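Only a single protein chain was left out; the remaining protein chains are all shown in position.
Let's turn to chain A:
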Amino acid sequence: MELAVAHETIARWQFGVTTVYHFLFVPLTISLSAMVAGLETAWVRTGKEKYFHATKFWGKLFLINIAMGVVTGIVQEFQFGMNWSDYSRFVGDVFGAPLAMEALIAFFFESTFVGLWIFGWDKLPKKLHAACIWVVAVGTMLSGYFILAANSWMQHPNGYTIDPVTKKAQLTDISKVLFQDTTLVVVFHTLTAAFLTGAAFMVGIASYHLWKAKRRPERSDGRQVASMRTSLRLGLVLAVVAGLGTAISGDSLAKVMFEQQPMKMASAEALWDTQGPAPFSIFAIGNVNEGHNSVELEFPGILSFLAKGDFSSAVPGITDTAKAEAAKYGGNPNDYIPNIFITYWGFRLMIGFGMTSFAAGLLGLWTTRRKFWLAPDKRTGADEPPRLMLTKHRELGPALTRWSWRIGIWTMGFPLIANSFGWIFTEMGRQPWAVFGLMTTASGVSPNVGTGTQLTSLIVFTALYAILAVIEVRLLVKYAKAGPDVAERPPAKDPTLRGPSPDEDADRPLAFAY
């Protein structure tokens, strides 16, 4: 491999590995914090113990997850400087602002209030304690917002000029970075996808417990079942709402991208030639060198609808777009074609896995619908696992029931796959650009960092992340399988901010300790 190429390749691999890994935890952190906040609020308002147990249970899983999200996020803040110093010099004036805002406005909130929430059970009044996790939830969303604003600027640079002397990007209007349509639509899409992820996570684990309780009623505990029933319900409703939101925002995002980065969308469809009306591809095997697909299966007119909102508009193909970009920026048209295999299949896996989770949510809601919809003899109590009902009177057969619970459990992982491929698609679909139209990825690499150094850090991070993944997953499995600790009682009296008087309770153990 040529040295310069290796240089860029290693840097890109490291960014890919660390970022995709980081983003496994981000959506779960965003959604679980809000869901735990909702559950705790329900407990504070109703005093029902099932909400308390659900809060504690999901809270534990949330904390195992956020720990990884936080520590892998540290790398994100610094690796632009480490591996991408020329990129950092070029964009810092614009790109650094949302990053600094994220740390100062959002990340401080998250980190400080999560500490208050973990250790504050016996120190803060109930309502204030619940408010802490709400602050965390809002903090995580704000965090995501600023980072996505920075990323959107790379997708569609806006509100800047190029300084004539230094040839660097300079911010001229921050509102065009924070509020441009790319940012807003991407934030909507990412947040809804994050909630779909958390919803599927909750559905999966709740399904596991409810199915187990169904199979072994003698070993199940009614209080555990009650809190898992509530969780399943919350998960299913959120999966449907967030799934719908993801689809709608995905459609808006596609329309924005057809406008701003036609190449990315053409490559998402492996649409080689400009067509009108353009079909939506279901399956294709393309030949990049010859610029056509050997096998394809498609729905006519749908791509035109995705791009422009009607069934007949022409959609520019890869070949024409590459020629246009080469004419504009110089060089060979082939330099402007991303990796079609990855973008095409990444786009499909993203939509496929995302929408499967949405469908699972819909099916789940229907089969477990509330008792008033069902015949009296089919209704279940709040502390029994729900029957899966096809119609008002007809239960699913044993095989279908088994499969339904299984699908419920598997759904847990689907949005994680969808999220990863969504990012891989959108970042690789922008290539060869780091900042679209302004800076190529190859020219952003640190010139003074040797390939040996780069390789060291790639290996170190990959190995460390692999080890941590094993540890994390094992812990998650352990705590998820254990289910809510129903022996745990909510704090008897509401703690006051003044704390205990010096003599009273002075040696009482902490409610929570590391």
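Note that in this section contacts are C-beta pairs under 8 Å (C-beta built on N, C-alpha and C of every residue); 3 or more make two chains touch, one makes a residue touch a chain; residues count from 1.
By our rule, contacts and distances are computed from a predicted model.
Novice: Looking at UniProt, which of "Sulfate ABC transporter permease", "Carbon-monoxide dehydrogenase medium subunit", "NADH-quinone oxidoreductase subunit F" or "Cytochrome d ubiquinol oxidase subunit II" names the chain we cannot see?
Specialist: "Cytochrome d ubiquinol oxidase subunit II"
Novice: Of A:Ile10, A:Leu24, A:Val44 or A:Ala97, which one is in contact with the hidden chain?
Specialist: Checking each option in A:Ile10, A:Leu24, A:Val44 or A:Ala97, the one touching the absent chain turns out to be A:Ala97.
Novice: From the listed residues A:Ile10, A:Leu28, A:Ala42 or A:Ile64, report the one that touches the chain absent from this view.
Specialist: Among A:Ile10, A:Leu28, A:Ala42 or A:Ile64, only A:Ile64 touches the chain that is not shown.
Novice: Please output the residues of chain A touching the missing chain, sorted low to high.
Specialist: Missing-chain contacts on chain A: residues 63-64, 67-68, 70-75, 77-78, 80-83, 85-86, 88-89, 91-97, 99-105, 107-109, 111-116, 118-120, 123-124, 163, 168, 170-172, 174, 446-449, 453, 456-457, 460, 464, 468, 471, 475, 478-479, 497, 499, 507-514.
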